[in-house]
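Heads up: the structure comes next, in C-alpha coordinates.
All protein chains but one are shown in place.
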(Lines give C-alpha, C1' and ligand atoms only; values in the text may rest on other atoms or scores of the structure.)
Protein backbone atom coordinates (compact mmCIF):
# COMPACT_ATOMS: atom_id res chain seq x y z
CA UNK A 1 0.00 0.00 0.00
CA UNK A 2 2.90 2.30 0.65
CA UNK A 3 4.55 1.33 -2.62
CA UNK A 4 3.57 2.79 -5.96
CA UNK A 5 1.48 0.24 -7.80
CA UNK A 6 1.46 -0.24 -11.51
CA UNK A 7 -2.22 -0.50 -12.41
CA UNK A 8 -3.60 -1.97 -15.63
CA UNK A 9 -7.27 -1.42 -16.49
CA UNK A 10 -8.79 -4.15 -18.65
CA UNK A 11 -11.67 -3.46 -21.02
CA UNK A 12 -13.03 -6.98 -20.98
CA UNK A 13 -14.72 -7.15 -24.38
CA UNK A 14 -13.62 -6.94 -27.99
CA UNK A 15 -16.96 -5.53 -29.14
CA UNK A 16 -16.54 -2.19 -30.94
CA UNK A 17 -18.11 0.99 -29.59
CA UNK A 18 -18.80 -0.60 -26.21
CA UNK A 19 -20.04 1.17 -23.12
CA UNK A 20 -17.41 -0.91 -21.35
CA UNK A 21 -14.62 0.96 -23.13
CA UNK A 22 -16.18 4.29 -22.16
CA UNK A 23 -16.37 3.25 -18.51
CA UNK A 24 -12.75 2.09 -18.65
CA UNK A 25 -11.75 5.54 -19.92
CA UNK A 26 -13.63 7.13 -17.02
CA UNK A 27 -11.99 4.72 -14.58
CA UNK A 28 -8.53 5.71 -15.77
CA UNK A 29 -9.49 9.36 -15.60
CA UNK A 30 -10.71 8.97 -11.99
CA UNK A 31 -7.49 7.14 -11.08
CA UNK A 32 -5.54 10.10 -12.44
CA UNK A 33 -7.69 12.95 -11.22
CA UNK A 34 -8.71 11.67 -7.80
CA UNK A 35 -5.55 9.76 -6.89
CA UNK A 36 -2.75 10.90 -9.19
CA UNK A 37 -2.36 7.35 -10.50
CA UNK A 38 -1.43 6.76 -14.10
CA UNK A 39 -2.52 3.41 -15.50
CA UNK A 40 -1.98 1.10 -18.42
CA UNK A 41 -4.88 0.33 -20.77
CA UNK A 42 -5.50 -3.25 -21.82
CA UNK A 43 -8.35 -3.05 -24.33
CA UNK A 44 -9.23 -6.53 -25.57
CA UNK A 45 -10.56 -5.00 -28.78
CA UNK A 46 -6.93 -4.40 -29.70
CA UNK A 47 -5.75 -8.00 -29.44
CA UNK A 48 -3.74 -9.14 -32.49
CA UNK A 49 -5.94 -9.99 -35.48
CA UNK A 50 -4.56 -13.51 -35.52
CA UNK A 51 -4.87 -13.99 -31.74
CA UNK A 52 -7.17 -16.96 -32.08
CA UNK A 53 -4.99 -18.85 -34.53
CA UNK A 54 -1.48 -17.76 -33.69
CA UNK A 55 -1.62 -17.08 -29.95
CA UNK A 56 -4.39 -18.82 -28.04
CA UNK A 57 -3.45 -22.34 -26.95
CA UNK A 58 -0.26 -22.16 -29.09
CA UNK A 59 2.97 -23.31 -27.51
CA UNK A 60 5.10 -20.76 -29.37
CA UNK A 61 2.81 -17.79 -28.63
CA UNK A 62 5.44 -15.91 -26.71
CA UNK A 63 7.42 -15.30 -29.90
CA UNK A 64 4.43 -13.63 -31.55
CA UNK A 65 5.42 -9.95 -31.72
CA UNK A 66 1.89 -8.61 -31.46
CA UNK A 67 1.23 -10.69 -28.36
CA UNK A 68 4.59 -10.18 -26.68
CA UNK A 69 3.74 -6.58 -25.83
CA UNK A 70 0.52 -7.73 -24.11
CA UNK A 71 2.43 -10.26 -22.04
CA UNK A 72 4.96 -7.58 -21.13
CA UNK A 73 2.31 -5.16 -19.97
CA UNK A 74 0.74 -7.85 -17.82
CA UNK A 75 4.12 -8.73 -16.37
CA UNK A 76 4.76 -5.09 -15.51
CA UNK A 77 1.46 -4.55 -13.71
CA UNK A 78 0.91 -5.58 -10.12
CA UNK A 79 -2.74 -4.57 -9.88
CA UNK A 80 -5.58 -5.05 -12.36
CA UNK A 81 -9.03 -3.58 -12.75
CA UNK A 82 -11.46 -5.61 -14.84
CA UNK A 83 -14.52 -3.83 -16.21
CA UNK A 84 -16.74 -6.75 -17.14
CA UNK A 85 -19.91 -6.57 -19.21
CA UNK A 86 -22.36 -9.43 -18.79
CA UNK A 87 -22.62 -11.63 -21.88
CA UNK A 88 -24.93 -14.65 -21.77
CA UNK A 89 -25.09 -14.58 -18.00
CA UNK A 90 -21.32 -14.65 -17.47
CA UNK A 91 -18.14 -12.84 -18.53
CA UNK A 92 -17.28 -12.34 -22.23
CA UNK A 93 -15.49 -15.35 -23.71
CA UNK A 94 -12.69 -13.16 -24.98
CA UNK A 95 -11.78 -12.21 -21.39
CA UNK A 96 -11.10 -15.84 -20.52
CA UNK A 97 -9.21 -16.32 -23.80
CA UNK A 98 -6.97 -13.44 -22.77
CA UNK A 99 -6.23 -15.09 -19.42
CA UNK A 100 -5.75 -18.48 -21.10
CA UNK A 101 -3.04 -16.98 -23.33
CA UNK A 102 -0.99 -15.59 -20.44
CA UNK A 103 2.05 -17.40 -19.10
CA UNK A 104 1.08 -19.39 -16.04
CA UNK A 105 1.63 -18.86 -13.16
CA UNK A 106 4.03 -15.94 -13.33
CA UNK A 107 1.69 -13.49 -15.07
CA UNK A 108 -0.75 -13.06 -12.22
CA UNK A 109 0.29 -14.95 -9.10
CA UNK A 110 0.62 -12.80 -6.01
CA UNK A 111 -0.96 -9.78 -7.67
CA UNK A 112 -4.16 -7.89 -6.86
CA UNK A 113 -7.31 -7.19 -8.82
CA UNK A 114 -10.70 -5.57 -8.60
CA UNK A 115 -13.82 -6.00 -10.74
CA UNK A 116 -16.76 -3.92 -11.87
CA UNK A 117 -19.80 -5.55 -13.49
CA UNK A 118 -22.18 -3.90 -15.92
CA UNK A 119 -25.30 -5.10 -17.71
CA UNK A 120 -28.22 -3.77 -19.69
CA UNK A 121 -30.45 -6.11 -17.69
CA UNK A 122 -30.85 -6.40 -13.95
CA UNK A 123 -28.29 -9.06 -13.08
CA UNK A 124 -25.33 -6.70 -13.19
CA UNK A 125 -22.82 -9.42 -13.99
CA UNK A 126 -23.20 -11.01 -10.54
CA UNK A 127 -22.48 -14.48 -11.91
CA UNK A 128 -19.84 -13.11 -14.31
CA UNK A 129 -17.87 -11.72 -11.37
CA UNK A 130 -18.36 -14.87 -9.31
CA UNK A 131 -17.04 -16.98 -12.19
CA UNK A 132 -14.15 -14.66 -13.03
CA UNK A 133 -13.36 -14.29 -9.35
CA UNK A 134 -12.85 -18.05 -9.27
CA UNK A 135 -10.46 -17.74 -12.22
CA UNK A 136 -8.50 -14.96 -10.54
CA UNK A 137 -8.38 -16.86 -7.28
CA UNK A 138 -7.10 -19.95 -9.10
CA UNK A 139 -4.40 -17.76 -10.64
CA UNK A 140 -3.30 -16.64 -7.19
CA UNK A 141 -4.76 -13.13 -7.36
CA UNK A 142 -6.23 -11.39 -4.31
CA UNK A 143 -9.47 -9.66 -5.27
CA UNK A 144 -11.21 -6.64 -3.82
CA UNK A 145 -14.38 -7.61 -1.94
CA UNK A 146 -16.31 -4.64 -3.34
CA UNK A 147 -17.74 -5.78 -6.68
CA UNK A 148 -20.27 -3.18 -7.86
CA UNK A 149 -23.07 -4.38 -10.12
CA UNK A 150 -24.13 -1.53 -12.39
CA UNK A 151 -27.50 -2.78 -13.60
CA UNK A 152 -29.46 -1.28 -16.50
CA UNK A 153 -26.28 0.63 -17.20
CA UNK A 154 -27.48 2.37 -20.32
CA UNK A 155 -30.14 4.17 -18.28
CA UNK A 156 -27.52 5.50 -15.91
CA UNK A 157 -24.51 6.29 -18.12
CA UNK A 158 -24.30 9.44 -20.24
CA UNK A 159 -21.29 8.44 -22.33
CA UNK A 160 -18.74 10.07 -20.06
CA UNK A 161 -19.88 9.44 -16.50
CA UNK A 162 -22.75 7.94 -14.54
CA UNK A 163 -25.76 10.25 -14.60
CA UNK A 164 -27.08 8.44 -11.51
CA UNK A 165 -25.19 9.89 -8.51
CA UNK A 166 -25.53 6.65 -6.51
CA UNK A 167 -23.72 4.86 -9.32
CA UNK A 168 -21.09 7.58 -9.64
CA UNK A 169 -20.39 7.58 -5.90
CA UNK A 170 -20.09 3.81 -5.83
CA UNK A 171 -17.80 3.97 -8.86
CA UNK A 172 -15.51 6.49 -7.18
CA UNK A 173 -15.52 4.45 -3.97
CA UNK A 174 -14.39 1.45 -6.03
CA UNK A 175 -11.57 3.49 -7.58
CA UNK A 176 -10.52 4.58 -4.09
CA UNK A 177 -10.58 1.07 -2.64
CA UNK A 178 -8.67 -0.25 -5.65
CA UNK A 179 -5.92 2.32 -5.09
CA UNK A 180 -5.83 1.47 -1.39
CA UNK A 181 -5.84 -2.31 -1.61
CA UNK B 1 -37.32 -39.42 -24.93
CA UNK B 2 -39.46 -41.26 -27.43
CA UNK B 3 -38.48 -38.91 -30.23
CA UNK B 4 -35.22 -39.17 -32.12
CA UNK B 5 -32.90 -36.48 -30.89
CA UNK B 6 -30.33 -34.73 -32.98
CA UNK B 7 -27.20 -34.74 -30.83
CA UNK B 8 -24.18 -32.48 -31.29
CA UNK B 9 -20.97 -33.26 -29.41
CA UNK B 10 -18.82 -30.21 -28.70
CA UNK B 11 -15.06 -30.46 -28.35
CA UNK B 12 -14.69 -27.43 -26.12
CA UNK B 13 -11.14 -26.35 -26.95
CA UNK B 14 -9.29 -25.11 -30.01
CA UNK B 15 -5.98 -26.53 -28.84
CA UNK B 16 -4.47 -28.92 -31.39
CA UNK B 17 -3.85 -32.58 -30.57
CA UNK B 18 -6.00 -32.39 -27.46
CA UNK B 19 -7.09 -35.28 -25.28
CA UNK B 20 -10.47 -33.58 -25.36
CA UNK B 21 -10.84 -34.25 -29.09
CA UNK B 22 -9.94 -37.91 -28.54
CA UNK B 23 -12.56 -38.26 -25.81
CA UNK B 24 -15.11 -36.59 -28.08
CA UNK B 25 -14.38 -39.18 -30.76
CA UNK B 26 -14.89 -41.94 -28.20
CA UNK B 27 -18.13 -40.32 -27.03
CA UNK B 28 -19.51 -40.26 -30.56
CA UNK B 29 -18.42 -43.87 -31.04
CA UNK B 30 -20.19 -44.95 -27.84
CA UNK B 31 -23.34 -43.08 -28.93
CA UNK B 32 -23.25 -45.03 -32.19
CA UNK B 33 -22.20 -48.45 -30.92
CA UNK B 34 -24.13 -48.62 -27.64
CA UNK B 35 -27.22 -46.69 -28.66
CA UNK B 36 -27.36 -46.49 -32.45
CA UNK B 37 -27.24 -42.69 -32.30
CA UNK B 38 -25.42 -40.76 -34.96
CA UNK B 39 -24.19 -37.34 -33.87
CA UNK B 40 -22.85 -34.09 -35.22
CA UNK B 41 -19.30 -33.01 -34.34
CA UNK B 42 -18.68 -29.42 -33.29
CA UNK B 43 -14.91 -29.16 -32.87
CA UNK B 44 -13.96 -25.65 -31.79
CA UNK B 45 -10.54 -26.17 -33.35
CA UNK B 46 -12.29 -25.83 -36.72
CA UNK B 47 -13.83 -22.41 -36.11
CA UNK B 48 -13.23 -19.97 -39.01
CA UNK B 49 -9.73 -18.50 -39.00
CA UNK B 50 -11.19 -15.00 -38.78
CA UNK B 51 -13.72 -15.93 -36.07
CA UNK B 52 -12.36 -13.43 -33.60
CA UNK B 53 -12.42 -10.49 -35.99
CA UNK B 54 -15.27 -11.25 -38.36
CA UNK B 55 -17.71 -13.20 -36.20
CA UNK B 56 -17.42 -12.69 -32.46
CA UNK B 57 -19.38 -9.68 -31.22
CA UNK B 58 -20.03 -8.59 -34.87
CA UNK B 59 -23.56 -7.60 -35.79
CA UNK B 60 -23.31 -8.97 -39.33
CA UNK B 61 -21.82 -12.31 -38.29
CA UNK B 62 -24.68 -14.34 -39.63
CA UNK B 63 -23.70 -13.48 -43.20
CA UNK B 64 -20.21 -14.90 -42.66
CA UNK B 65 -20.21 -18.10 -44.77
CA UNK B 66 -17.76 -19.98 -42.56
CA UNK B 67 -19.83 -19.22 -39.47
CA UNK B 68 -23.25 -19.78 -41.01
CA UNK B 69 -22.70 -23.53 -41.14
CA UNK B 70 -21.89 -23.55 -37.42
CA UNK B 71 -25.05 -21.65 -36.62
CA UNK B 72 -27.04 -24.05 -38.80
CA UNK B 73 -25.65 -27.10 -37.04
CA UNK B 74 -26.52 -25.62 -33.67
CA UNK B 75 -30.02 -24.77 -34.88
CA UNK B 76 -30.49 -28.34 -36.08
CA UNK B 77 -29.43 -29.98 -32.83
CA UNK B 78 -31.75 -30.37 -29.88
CA UNK B 79 -29.26 -31.94 -27.51
CA UNK B 80 -25.63 -31.07 -26.83
CA UNK B 81 -22.74 -32.83 -25.13
CA UNK B 82 -19.90 -30.59 -23.96
CA UNK B 83 -16.55 -32.24 -23.26
CA UNK B 84 -14.82 -29.54 -21.23
CA UNK B 85 -11.14 -29.48 -20.30
CA UNK B 86 -10.21 -27.36 -17.31
CA UNK B 87 -8.16 -24.29 -18.25
CA UNK B 88 -7.13 -21.88 -15.49
CA UNK B 89 -9.68 -23.28 -13.10
CA UNK B 90 -12.66 -22.83 -15.43
CA UNK B 91 -13.80 -23.64 -18.96
CA UNK B 92 -11.70 -22.68 -22.02
CA UNK B 93 -12.35 -19.11 -23.12
CA UNK B 94 -13.03 -20.27 -26.67
CA UNK B 95 -16.06 -22.25 -25.45
CA UNK B 96 -17.70 -19.10 -24.13
CA UNK B 97 -16.73 -17.22 -27.33
CA UNK B 98 -18.57 -19.90 -29.28
CA UNK B 99 -21.71 -19.42 -27.18
CA UNK B 100 -21.37 -15.63 -27.36
CA UNK B 101 -21.41 -15.83 -31.17
CA UNK B 102 -24.67 -17.81 -31.35
CA UNK B 103 -27.98 -16.13 -32.06
CA UNK B 104 -29.79 -15.51 -28.80
CA UNK B 105 -32.12 -16.92 -27.63
CA UNK B 106 -33.22 -19.20 -30.44
CA UNK B 107 -30.00 -21.21 -30.71
CA UNK B 108 -30.27 -22.98 -27.38
CA UNK B 109 -33.50 -22.15 -25.56
CA UNK B 110 -35.58 -25.17 -24.64
CA UNK B 111 -32.85 -27.63 -25.60
CA UNK B 112 -30.93 -30.14 -23.48
CA UNK B 113 -27.26 -30.58 -22.68
CA UNK B 114 -24.85 -32.69 -20.71
CA UNK B 115 -21.26 -32.03 -19.65
CA UNK B 116 -18.11 -34.01 -18.97
CA UNK B 117 -15.14 -32.41 -17.23
CA UNK B 118 -11.51 -33.44 -17.60
CA UNK B 119 -8.29 -32.19 -16.07
CA UNK B 120 -4.68 -33.17 -15.66
CA UNK B 121 -4.92 -32.06 -12.04
CA UNK B 122 -7.34 -33.14 -9.36
CA UNK B 123 -10.13 -30.59 -9.73
CA UNK B 124 -11.72 -32.29 -12.72
CA UNK B 125 -13.28 -29.12 -14.05
CA UNK B 126 -15.73 -28.90 -11.12
CA UNK B 127 -15.78 -25.11 -11.26
CA UNK B 128 -15.69 -25.13 -15.08
CA UNK B 129 -18.91 -27.15 -15.16
CA UNK B 130 -20.52 -25.02 -12.46
CA UNK B 131 -19.70 -21.86 -14.43
CA UNK B 132 -20.73 -23.26 -17.80
CA UNK B 133 -23.84 -24.77 -16.24
CA UNK B 134 -24.82 -21.24 -15.24
CA UNK B 135 -24.31 -20.14 -18.86
CA UNK B 136 -26.43 -22.99 -20.18
CA UNK B 137 -29.12 -22.34 -17.61
CA UNK B 138 -29.18 -18.66 -18.57
CA UNK B 139 -29.61 -19.73 -22.21
CA UNK B 140 -32.63 -21.82 -21.23
CA UNK B 141 -30.96 -25.22 -21.53
CA UNK B 142 -31.86 -28.12 -19.24
CA UNK B 143 -28.68 -29.87 -18.12
CA UNK B 144 -28.05 -33.44 -17.04
CA UNK B 145 -27.37 -33.69 -13.32
CA UNK B 146 -24.58 -36.24 -13.83
CA UNK B 147 -21.40 -34.25 -14.46
CA UNK B 148 -18.43 -36.63 -14.27
CA UNK B 149 -15.11 -35.15 -13.25
CA UNK B 150 -12.31 -37.16 -14.88
CA UNK B 151 -9.34 -36.09 -12.79
CA UNK B 152 -5.70 -36.78 -13.70
CA UNK B 153 -7.10 -37.81 -17.05
CA UNK B 154 -3.80 -38.51 -18.70
CA UNK B 155 -3.12 -41.30 -16.20
CA UNK B 156 -6.40 -42.98 -17.09
CA UNK B 157 -6.78 -42.46 -20.84
CA UNK B 158 -4.93 -44.59 -23.40
CA UNK B 159 -5.67 -42.47 -26.46
CA UNK B 160 -8.78 -44.39 -27.45
CA UNK B 161 -10.62 -45.23 -24.26
CA UNK B 162 -10.26 -44.97 -20.48
CA UNK B 163 -7.81 -47.54 -19.17
CA UNK B 164 -9.38 -47.14 -15.73
CA UNK B 165 -12.57 -49.24 -15.73
CA UNK B 166 -14.25 -47.00 -13.15
CA UNK B 167 -13.79 -44.09 -15.53
CA UNK B 168 -14.95 -46.10 -18.54
CA UNK B 169 -18.09 -47.28 -16.75
CA UNK B 170 -18.92 -43.77 -15.61
CA UNK B 171 -18.32 -42.53 -19.14
CA UNK B 172 -20.69 -45.09 -20.62
CA UNK B 173 -23.27 -44.31 -17.94
CA UNK B 174 -23.05 -40.65 -18.96
CA UNK B 175 -23.58 -41.56 -22.62
CA UNK B 176 -26.60 -43.63 -21.62
CA UNK B 177 -28.14 -40.90 -19.47
CA UNK B 178 -27.53 -38.32 -22.21
CA UNK B 179 -29.41 -40.48 -24.70
CA UNK B 180 -32.23 -40.98 -22.22
CA UNK B 181 -32.65 -37.40 -21.04
CA UNK C 1 -44.74 -35.59 -18.05
CA UNK C 2 -47.67 -37.85 -18.71
CA UNK C 3 -47.53 -39.22 -15.18
CA UNK C 4 -49.01 -37.43 -12.20
CA UNK C 5 -46.19 -35.85 -10.24
CA UNK C 6 -46.14 -35.42 -6.52
CA UNK C 7 -44.96 -31.85 -6.00
CA UNK C 8 -43.52 -30.45 -2.78
CA UNK C 9 -43.09 -26.70 -2.41
CA UNK C 10 -40.29 -25.66 -0.05
CA UNK C 11 -40.40 -22.40 1.86
CA UNK C 12 -36.65 -22.04 2.19
CA UNK C 13 -36.38 -20.00 5.36
CA UNK C 14 -37.30 -20.45 9.01
CA UNK C 15 -37.82 -16.73 9.57
CA UNK C 16 -41.30 -15.96 10.89
CA UNK C 17 -43.74 -13.82 8.92
CA UNK C 18 -41.66 -14.07 5.78
CA UNK C 19 -42.63 -12.87 2.33
CA UNK C 20 -41.21 -16.19 1.18
CA UNK C 21 -44.00 -18.09 2.97
CA UNK C 22 -46.61 -15.85 1.35
CA UNK C 23 -45.17 -16.48 -2.09
CA UNK C 24 -45.10 -20.20 -1.40
CA UNK C 25 -48.82 -20.05 -0.55
CA UNK C 26 -49.48 -18.26 -3.84
CA UNK C 27 -47.38 -20.81 -5.71
CA UNK C 28 -49.43 -23.67 -4.30
CA UNK C 29 -52.63 -21.81 -5.12
CA UNK C 30 -51.50 -21.29 -8.74
CA UNK C 31 -50.58 -24.97 -9.00
CA UNK C 32 -54.10 -25.83 -7.89
CA UNK C 33 -56.07 -23.20 -9.74
CA UNK C 34 -54.18 -23.06 -13.04
CA UNK C 35 -53.17 -26.71 -13.29
CA UNK C 36 -55.29 -28.73 -10.90
CA UNK C 37 -52.18 -29.88 -9.06
CA UNK C 38 -52.29 -30.40 -5.32
CA UNK C 39 -48.94 -30.06 -3.57
CA UNK C 40 -47.20 -30.76 -0.30
CA UNK C 41 -45.91 -27.88 1.81
CA UNK C 42 -42.43 -28.09 3.30
CA UNK C 43 -42.09 -24.97 5.42
CA UNK C 44 -38.65 -24.88 7.06
CA UNK C 45 -40.11 -22.74 9.84
CA UNK C 46 -41.81 -25.91 11.05
CA UNK C 47 -38.66 -28.01 11.45
CA UNK C 48 -38.48 -29.80 14.84
CA UNK C 49 -37.40 -27.50 17.66
CA UNK C 50 -34.43 -29.77 18.38
CA UNK C 51 -33.48 -30.13 14.70
CA UNK C 52 -30.04 -28.68 15.21
CA UNK C 53 -29.11 -30.90 18.12
CA UNK C 54 -31.07 -34.09 17.54
CA UNK C 55 -31.25 -34.32 13.74
CA UNK C 56 -28.61 -32.40 11.82
CA UNK C 57 -25.40 -34.41 11.37
CA UNK C 58 -26.70 -37.08 13.78
CA UNK C 59 -26.35 -40.70 12.74
CA UNK C 60 -29.59 -41.78 14.42
CA UNK C 61 -31.68 -38.92 13.02
CA UNK C 62 -34.04 -41.20 11.14
CA UNK C 63 -35.51 -42.46 14.38
CA UNK C 64 -36.43 -38.92 15.44
CA UNK C 65 -40.24 -38.85 15.20
CA UNK C 66 -40.49 -35.17 14.34
CA UNK C 67 -37.97 -35.55 11.54
CA UNK C 68 -39.24 -38.86 10.19
CA UNK C 69 -42.33 -37.20 8.74
CA UNK C 70 -40.14 -34.70 6.87
CA UNK C 71 -38.05 -37.49 5.42
CA UNK C 72 -41.22 -39.33 4.41
CA UNK C 73 -42.64 -36.31 2.61
CA UNK C 74 -39.39 -35.84 0.72
CA UNK C 75 -39.34 -39.52 -0.21
CA UNK C 76 -42.91 -39.28 -1.50
CA UNK C 77 -42.30 -36.25 -3.72
CA UNK C 78 -40.76 -36.52 -7.16
CA UNK C 79 -40.66 -32.82 -7.93
CA UNK C 80 -39.66 -29.88 -5.74
CA UNK C 81 -40.12 -26.14 -5.95
CA UNK C 82 -37.72 -24.07 -3.86
CA UNK C 83 -38.70 -20.48 -3.11
CA UNK C 84 -35.38 -19.00 -2.02
CA UNK C 85 -34.88 -15.63 -0.36
CA UNK C 86 -31.41 -14.13 -0.61
CA UNK C 87 -29.58 -14.03 2.72
CA UNK C 88 -26.03 -12.67 2.81
CA UNK C 89 -25.64 -13.04 -0.93
CA UNK C 90 -26.59 -16.72 -1.02
CA UNK C 91 -29.34 -19.10 0.10
CA UNK C 92 -30.47 -19.26 3.76
CA UNK C 93 -28.27 -21.55 5.83
CA UNK C 94 -31.30 -23.44 7.07
CA UNK C 95 -32.06 -24.58 3.51
CA UNK C 96 -28.71 -26.31 3.27
CA UNK C 97 -29.15 -27.77 6.77
CA UNK C 98 -32.42 -29.29 5.58
CA UNK C 99 -30.68 -30.92 2.60
CA UNK C 100 -27.78 -32.03 4.80
CA UNK C 101 -30.23 -33.89 7.06
CA UNK C 102 -31.81 -35.90 4.24
CA UNK C 103 -30.80 -39.46 3.53
CA UNK C 104 -28.29 -39.53 0.69
CA UNK C 105 -28.64 -40.32 -2.15
CA UNK C 106 -32.12 -41.81 -2.14
CA UNK C 107 -33.98 -38.67 -1.04
CA UNK C 108 -33.39 -36.63 -4.17
CA UNK C 109 -31.54 -38.62 -6.86
CA UNK C 110 -33.34 -38.78 -10.17
CA UNK C 111 -35.96 -36.22 -9.14
CA UNK C 112 -36.75 -32.79 -10.58
CA UNK C 113 -36.73 -29.32 -9.10
CA UNK C 114 -37.29 -25.68 -9.92
CA UNK C 115 -36.23 -22.53 -8.10
CA UNK C 116 -37.48 -19.00 -7.62
CA UNK C 117 -35.25 -16.30 -6.14
CA UNK C 118 -36.41 -13.24 -4.24
CA UNK C 119 -34.58 -10.33 -2.64
CA UNK C 120 -35.23 -6.90 -1.22
CA UNK C 121 -32.15 -5.69 -3.08
CA UNK C 122 -31.34 -5.94 -6.78
CA UNK C 123 -29.44 -9.22 -6.94
CA UNK C 124 -32.55 -11.38 -6.85
CA UNK C 125 -30.77 -14.39 -5.39
CA UNK C 126 -28.76 -14.96 -8.58
CA UNK C 127 -25.82 -16.37 -6.64
CA UNK C 128 -28.14 -18.18 -4.21
CA UNK C 129 -29.70 -20.10 -7.08
CA UNK C 130 -26.33 -20.78 -8.70
CA UNK C 131 -25.02 -22.18 -5.41
CA UNK C 132 -28.13 -24.19 -4.60
CA UNK C 133 -28.31 -25.38 -8.20
CA UNK C 134 -24.85 -26.88 -7.67
CA UNK C 135 -26.17 -28.64 -4.55
CA UNK C 136 -29.19 -30.01 -6.40
CA UNK C 137 -27.05 -31.11 -9.30
CA UNK C 138 -24.67 -32.89 -6.92
CA UNK C 139 -27.69 -34.66 -5.43
CA UNK C 140 -28.69 -35.90 -8.87
CA UNK C 141 -31.63 -33.54 -9.38
CA UNK C 142 -32.57 -32.13 -12.78
CA UNK C 143 -33.37 -28.44 -12.46
CA UNK C 144 -35.60 -26.19 -14.52
CA UNK C 145 -33.57 -23.71 -16.57
CA UNK C 146 -35.99 -20.86 -15.84
CA UNK C 147 -34.87 -19.33 -12.53
CA UNK C 148 -36.75 -16.05 -12.04
CA UNK C 149 -35.06 -13.39 -9.96
CA UNK C 150 -37.72 -11.26 -8.27
CA UNK C 151 -35.70 -8.21 -7.27
CA UNK C 152 -36.89 -5.52 -4.86
CA UNK C 153 -39.69 -7.94 -4.09
CA UNK C 154 -41.35 -5.87 -1.43
CA UNK C 155 -42.09 -3.17 -3.98
CA UNK C 156 -43.86 -5.64 -6.21
CA UNK C 157 -45.68 -7.98 -3.83
CA UNK C 158 -48.98 -7.02 -2.19
CA UNK C 159 -49.14 -9.85 0.35
CA UNK C 160 -51.15 -12.17 -1.84
CA UNK C 161 -49.83 -11.77 -5.37
CA UNK C 162 -47.37 -9.72 -7.40
CA UNK C 163 -48.72 -6.23 -8.02
CA UNK C 164 -46.29 -5.91 -10.93
CA UNK C 165 -47.86 -7.76 -13.87
CA UNK C 166 -44.46 -8.59 -15.40
CA UNK C 167 -43.60 -10.39 -12.18
CA UNK C 168 -46.98 -12.12 -11.97
CA UNK C 169 -46.75 -13.33 -15.57
CA UNK C 170 -43.24 -14.64 -15.06
CA UNK C 171 -44.38 -16.32 -11.86
CA UNK C 172 -47.26 -18.07 -13.62
CA UNK C 173 -44.96 -19.08 -16.47
CA UNK C 174 -42.64 -20.66 -13.89
CA UNK C 175 -45.56 -22.58 -12.36
CA UNK C 176 -46.51 -23.80 -15.82
CA UNK C 177 -42.99 -24.90 -16.74
CA UNK C 178 -42.62 -26.63 -13.39
CA UNK C 179 -45.78 -28.62 -14.01
CA UNK C 180 -44.59 -29.48 -17.51
CA UNK C 181 -41.00 -30.45 -16.74
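Letters A, B and C mark the chains in the order given here, with residues in each chain numbered from 1 onward.
Assume a contact is a pair of C-beta atoms (placed from the backbone, for glycine too) under 8 Å apart; a residue touches a chain by one contact, two chains touch by 3 or more.
Since we're looking at a predicted model, the values are computed, not measured.
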Using the touch definition from the header, name the shown chains in contact with the chain that isn't displayed.
A, B, C
Which of C:90, C:114 or C:178 contacts the chain that the document leaves out:
C:90
Of the residues C:32, C:100, C:158 or C:173, I need the one that contacts the missing chain.
C:100
Pick out which of B:39, B:130, B:143 or B:178 touches the chain that's been left out of the picture.
B:130
Spell out, residue by residue, where the missing chain touches chain C.
13-16, 47, 49, 51-53, 56-57, 87-100, 104, 127, 131, 134-135, 137-139
Given the full complex, what residues of chain A touch the hidden partner chain?
130, 133-134, 136-137, 139-147, 181
Note that chain B touches the absent chain at residues 122-124, 126-127, 130, 149, 151
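We adopt the following convention: only the chains that are shown with their structure count from here on.
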Under the over-half criterion for shared residue numbers, do copies chain B and chain C use the same patch or different patches to meet?
same
Please name the chain that ends up farthest from chain C once chain centres are defined by their CA atoms averaged.
A
Magnitude of the superposing rotation for chain A and chain C (Cα, nearest 5°)
180
Of all chains shown, smallest offset between own Cα centre and global Cα centre goes to B
I'd like to verify one number: the distance from the centre of chain A to the centre of chain B, where each centre is the average of its C-alpha atoms, in whole angstrom.
28
Whole-Å separation of chain centres (CA-atom averages), chain A against chain C:
37
Rounded Å distance between chain B and chain C, as computed from the means of their C-alpha atoms
31
Please list all residues of chain A that touch 2 or more other chains.
127
